[in-house]
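Shown here: the complex without one of its protein chains, the others still in place.
Every chain is named by a letter (A and B) in the order it is written, and numbering of its residues begins at 1.
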Amino acid sequence: MTHTETTHAEVRAHPGAAQHARPVEKPVEEYALRLGDDALVFSHRLTEWLTRAPDIEEEVALANIALDLLGQARFLFSAAGQSTAQDEDVLAFRRSDREYRNALLVELPNGDFAHTIVRLLFFSAYQCALYRALEHSADAGLAAFAGKALNEVRYHREYAAGWTVRLGDGTEESHDRAAAAVEELWPYTAELFAEDELVTALLSEGVAADPGALQAEWSEQVGAVLAQATLGVAPTAAWRPGGGRVGMHTEALSYLLAEMQSVYRAHPDAAW
Amino acid sequence: MVTVGTVQAGSGARQDAAPDLRESFEAILAAEERVEPRDWMPDAYRTTLIRQIAQHAHSEIIGMQPEGNWLTRAPSLRRKAILLAKVQDEAGHGLYLYAAAETLGVSREELLDALHAGKQRYSSIFNYPTLTWADVGAIGWLVDGAAIVNQIPLTRCSYGPYARAMVRICKEESFHQRQGYESLYALAHGTPEQRAMAQDAVDRWWWPSLMMFGPPDTASSHTARSTQWKIKRHSNDELRQRFVDITVPQADVLGLTLPDPQLTWNPESGHYDYGPIDWAEFESVLAGNGPCNRQRIAQRTAAHKDGAWVRAAAAAYAVKHRDSASSDNGDARSDTERGTGTDGTAEEAE
Partner (left out) sequence: MSEDSTLWEVFVRPRRGLSHQHVGAVHAEDAETALRRARDLYTRRGEGVSIWVVPGGAISASSPEEKDPYFAPAADKTYRHPTFYRLPEGVKNL
């Protein structure tokens, strides 16, 4: 336990306690916010599984993954809030869903275990490709972070792949549930690889990862796992939900944030 | 009906087994050594341990619920991470303990069935609700504090696997208690609302924490035999007193009061005197009529039931691939008796 984080003498209200979060300033900070929101929101969804998992071993595994993602979010938020001097909690608890920048995939309500596993497969494979690319980012902080986080998300992907295969190639029921999950979640994966102005600009600076290159790697890996799981790759959907990167979310996110932010917002001047 | 596998004799014969077996067992205890899984042991020693270890394991698993209740609402990312790590540890502790119980010849499946059917218990402290964020801190300070007082002596319990599991658990638990205390401290020194929240939580969790040590020595039926077998190293009242003595000064530092007007330092005894515990409440909660008994079991059984198709899938997959799996050195071996396809060992690449 460190005493640097909250020493007794420092337990007092945050500066600017009652104020709303302000937009971050630099493009790289906006980029970090997207990545951080992805990690935080997905961590939260995984956390909802605790005391409800299919086996006690899965409680440990899911908590492990949720903790890793939360740690990633915390780092990314601290990077995102630097030039506006906003700490991780201001960013997490004082933005509304219209200000959150996560991809829609991670905010969807939890379905059954197959739904969570397939979602974790899709997302962790994306993060593997993403962090592998970001290891070479021109932003030194991002590069260092990506190197560390890559080990974590490889483990997440291994976990998800293991279960995807066991569910897809398990019983008839598990296969059907896994197939349903693939079909439901597939359309949401397109957003992960969408390129917009921000990404284009950061790409030219060597800071961001190239979404197109990520997609190729991702498709190959995910395809291999699904094949081994005797699950087909879903047909390319005409419907490609998106908008998360600019704050246009599903109806699920505001419920998630309402719960997540409830205690914090009930005590506007408090430190914890 | 008791089945004892390939052995012909029933458990009755075991009790009459050669006196030197019993002597060996007693000698191990007398020498403060550990009884290990393959040692002869009295049936009652075995069943007592199974019950105690299992109930300890169940407590860890059920204990995830009251604290888990605030995971999605933790008011800072740091607190969320701390609580998540704690709840994860509790699941892990449950696993260590189920594994220890299994060395005595019972399966986890059986133990979980007993929990779900109400035949085995868990610590009744977890039948109380966590009504506010401050409850999480109060549980960390008081409930984990009481658990630690209970558990440290168990690291010297006579049964090896249980003692070793307890060493592992105690190492991890002290971190949790400190975090809970720190959280409460922040509340007690925060806004008036936070302070009131903290005091309210302590007011509700103090007496149930004292009850965690079980009935008074005069009323406890299990103590004598457990003490003789070095499963229980101290009496309920001894441990309860130890907990009170440790905790009262901690409350002073917090600046919170404990809801017992009779709590006073007794210079003659060198201990804190405390007021009467409501044993009727204890009995009632133990009997299943606490605020959350039904809810805790319902949630636990629902998770187990809802997960059945997942567990079935893993089993089906393993059966399908048993004969085609191969080990790292390319030596695929099918073992029809054991039913596993690998040579059973795997080495982590360094």
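In this text, a contact is a pair of C-beta atoms (placed from the backbone, for glycine too) under 8 Å apart; a residue touches a chain by one contact, two chains touch by 3 or more.
Because the structure is predicted, anything quoted here is derived from the model rather than measured.
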Of B:Leu104, B:Ile125 or B:Ile231, the one touching the omitted chain in the full complex: B:Leu104
Contact partner of the left-out chain, one of B:Leu29, B:Leu263 or B:Ala318: B:Ala318
Among B:Ala114, B:Ala198 or B:Val285, residue touching the chain not depicted: B:Ala114
Residues from subunit B at the interface with the omitted partner, ascending: 1-7, 14, 17-18, 20-21, 24, 36-41, 47, 50-51, 88, 92, 95-96, 99-100, 102-110, 114, 119-120, 165, 314-315, 317-318, 321-322, 325, 337-340, 342-348, 350
Residues of subunit A in contact with the chain not shown: 57, 60-61, 64, 158-159, 162, 166
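In the analysis below, only the chains that are shown with their structure count from here on.
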Approximate Å spacing (C-alpha centroids) for the pair subunit A, subunit B: 33
Residues of subunit B that touch subunit A when the two form their complex: 61, 64-65, 68, 70-81, 84-85, 87-88, 91-92, 94-95, 98, 133, 175, 178-179, 182-183, 185-187, 189-191, 193-194, 299-300, 302-303, 306-314, 316-317, 320
Residues of subunit A defined as touching subunit B within the complex: 1, 5-6, 8, 11, 13, 40, 44, 47-48, 50-60, 63-64, 66-67, 70-71, 73-74, 77, 88-89, 92-93, 112-113, 165-167, 169-171, 173-174, 177, 259-260, 262-264, 267, 269-272
